[in-house]
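What you see is the complex with one protein chain gone and the rest in place.
Up next is chain A:
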Amino acid sequence: MAKKKFVVGCFKDEDILFPAVKKVRVAGYKIHDVYTPFPLHGLDHAMGLRETSLHTAGFIYGITGTTTAISCISWILTKDWPLNFGGKPHFSLPAWIPIIFELTVLFSAVGMVITFCYLCQMAPFLKKHVFHPRSTDDTFVMVIECTTKTNVEDLKGFLASAGANEINVQEAEPGWWLGTYDKEQQLIKETAVSVA
């Protein structure tokens, strides 16, 4: 993926960030992402993000687990290897409930976590660009993607007026790539301020 140019505004407090996000959106800038050190409830709505469907996926995985358990056990105990346990019926559903339940939970949990990692594109040895080293500590980082029409100076001024205490321009790869964090960031470059 090609490198892109971003204007990065850092905020010290979420109380300043929230109105700033609204202002930036009203002004028509495209927010690439906002990086926060902890979950801010309502920020996704403020940014206009869609609700996640992860829980729906979890439900589907759960149902898959239930079906797998019921079909496997009933096939095994009634068809493939029917054993006589004290004259009880081969299809003894109540005795299978513990395993059906456990497999439902297992499928749902494992499936959801894998889906979560896939959607967020996260895995060991995957690396993403860090726009600000303190975005996982105490800084709220709003990253705005520059288009051909963006006036960087205007945008910086606008972010400053919205309350950003630190503003810079970065050129970075917005996706992920294989790598570790022990090397200097190769894909980042402070660029001289220019009108794009």
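By our rule, a contact is a pair of C-beta atoms (placed from the backbone, for glycine too) under 8 Å apart; a residue touches a chain by one contact, two chains touch by 3 or more; residues count from 1.
The rule is simple: contacts and distances are computed from a predicted model.
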Protein that the absent chain corresponds to, by UniProt name, given "Hydrogenase", "Carbohydrate ABC transporter permease", "Bifunctional protein PyrR" or "Na+/H+ antiporter subunit E": "Hydrogenase"
Among A:K3, A:R25 or A:K127, residue touching the chain not depicted: A:K127
Candidates A:V7, A:V24 or A:I73 - the one touching the absent chain: A:I73
Residue in contact with the excluded chain [from A:S92, A:T147 or A:N165]: A:S92
Chain A residues that touch the omitted chain in the full complex: 14-15, 18, 33-44, 47, 49, 51-52, 54-55, 58, 62, 72-73, 76-77, 80-81, 83, 85, 88, 92, 95-96, 98-99, 101-103, 105-106, 108-110, 112-113, 116-117, 119-130, 133-138, 176, 180-183
